[in-house]
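A protein chain is absent from this complex, but the other protein chains hold their places.
The block that comes next holds chain A.
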Amino acid sequence: MSAVSASEKVDGFTRKSVRKAQRQQRRSQGSSQFRSQGSLPELCELPRLTDASSTEQQELFTQKLQQCCTLFDDFDSVSDLKSKEIKRAALSELVEYMSSCRGVLVESIYPDIIIMISTNIFRTLPPSENPDFDPEEDEPTLEASWPHIQLVYDFFLRFLENPDFQSSIAKRYIEQKFVLQLLELFDSEDPREREFLKTILHRIYGKFLGLRAFIRKHINNIFLRFIYETDHFNGIAELLEILGSIINGFALPLKAEHKQFLLKVLIPMHTAKGLTLFHAQLAYCVVQFLEKDSTLSEPVIRGLLKFWPKTCSQKEVMFLGEIEEVLDVIEPTQFKKIEEPLFKQIGKCVANPHFQVAERALYFWNNEYILSLIEENIENILPIMFGSLYRISKEHWNPTIVALVYSVLKTMMEMNSILFDELTSSYKAERQREMKKEQEREELWKKLDDLQIKKALGAQSNSHGLQNLHSNTNTNNSNEGDGSVPSPSEAEPKLISTQ
């Protein structure tokens, strides 16, 4: 047999990390933009800008910009080495020139600059090397053309930050289509590129007032597509970071458009699979909104409750963290409006068998402000929470949680001991009532089913189509078994029972 480990033979599909290590993966990615069209003209070195006389400088500047529009196959690391080096040198000289020299930004140079930038950075991003790319675990694929592109981005940034920069001229070239292409690039897998894009987009948002609404609208579209269509976009965190500061600058009262963005885009974003990657930025945006307008806390909390994770404990912990941040800035009147549904959810979290979820929820009682809100409303909150807490104090497997629950119960008992005693004494009766209700419900349904049969019999003569009324149960017992694993112990391998 070949040199394959036994565990691999059994399972066939080994752990992801192992599989990845085995694969000879190319680490960097050629951009899809480059398509070899025969041989490229070789670049020839131009004189240095600093060596040229001031009259020639402008002409040379233009020439260098044009020279830098030549693209190379950066995946092929041996071809055109000389030309690539000339381009790199020219680009770094341009960066230097843009940041140190004054008065170089004359009106006629703007189109050349924008053409150079667009030619280099705007490209269709290549398909991902790794279709099940997990940003938390995997190394990102890096952009092969980075040595050049980095300088282009740097140049772009210095161009925008140049004291002579005039947005009134630039807006003819940096227009909607340009911004749209820039936004598409945020999907780049290379974090270095996204970092540059973030700063650049932020500058553009600051300098081009006419583009602001357009930028917001398209970020909106990217987010909606991410939530409802693709579930994949690499630059969500960066876009949210920009939005955080944009929201900060919103004028009061908030426009309907902005509120809609919060409730119909930001809140549904919590459903994303990769929430971990951008939750901090997302929560920051949400809290920014609430600090602007406290009446939004009710719909925000209701929204979070609607999208509360059902199975992912890690996400639940994040949701609880965000709820705490929201509660930190909530007004007591708003709190009253959501206390009931909110504490029902917190009650479920406290009773969660995953101790991190339970623990995170119980930490709310360490927060002074939340504690004061609870105290003010103890007559409503205690009855909601009591059942879960009481049960957990007896049942939870984790001793830390039990200890925490006891201290929470004690805190609440101190807030209203009369109510606490009442609830303790009625706990059992309450339980029984619930069970009885459950039984009643079952009986009702049974009765209803009987009724249906009676009706169906009666209706047969009326030839009603009833075939599809009986909900068909879907038994999905697909056996994908790998079979049994040989057991070294001979004594008790009784795997199969009566078939």
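One rule holds for everything that comes next: contacts are C-beta pairs under 8 Å (C-beta built on N, C-alpha and C of every residue); 3 or more make two chains touch, one makes a residue touch a chain; residues count from 1.
Throughout what follows, contacts and distances are computed from a predicted model.
Only one of "Ribosome biogenesis protein WDR12", "Integrator complex subunit 9", "glutathione transferase" or "Protein phosphatase 2, regulatory subunit A, beta b" fits the UniProt record of the hidden chain, and that name is "Protein phosphatase 2, regulatory subunit A, beta b".
Contact with the chain that does not appear here is found for just one residue of A:S100, A:N221 or A:Q439, A:N221. When the omitted chain is restored, the residue from A:K177, A:K273 or A:R431 that touches it is A:K177.
Seen from chain A, the chain kept out of the figure touches residues 1-2, 4, 6, 8-10, 12-14, 30, 32-36, 124, 126-127, 177, 180, 221, 224-225, 228-229, 264, 268, 306, 344, 441, 444-445, 447-449, 451-452, 454-456, 458-459, 462, 464-466, 468-469, 471, 481-487, 490, 493-498.
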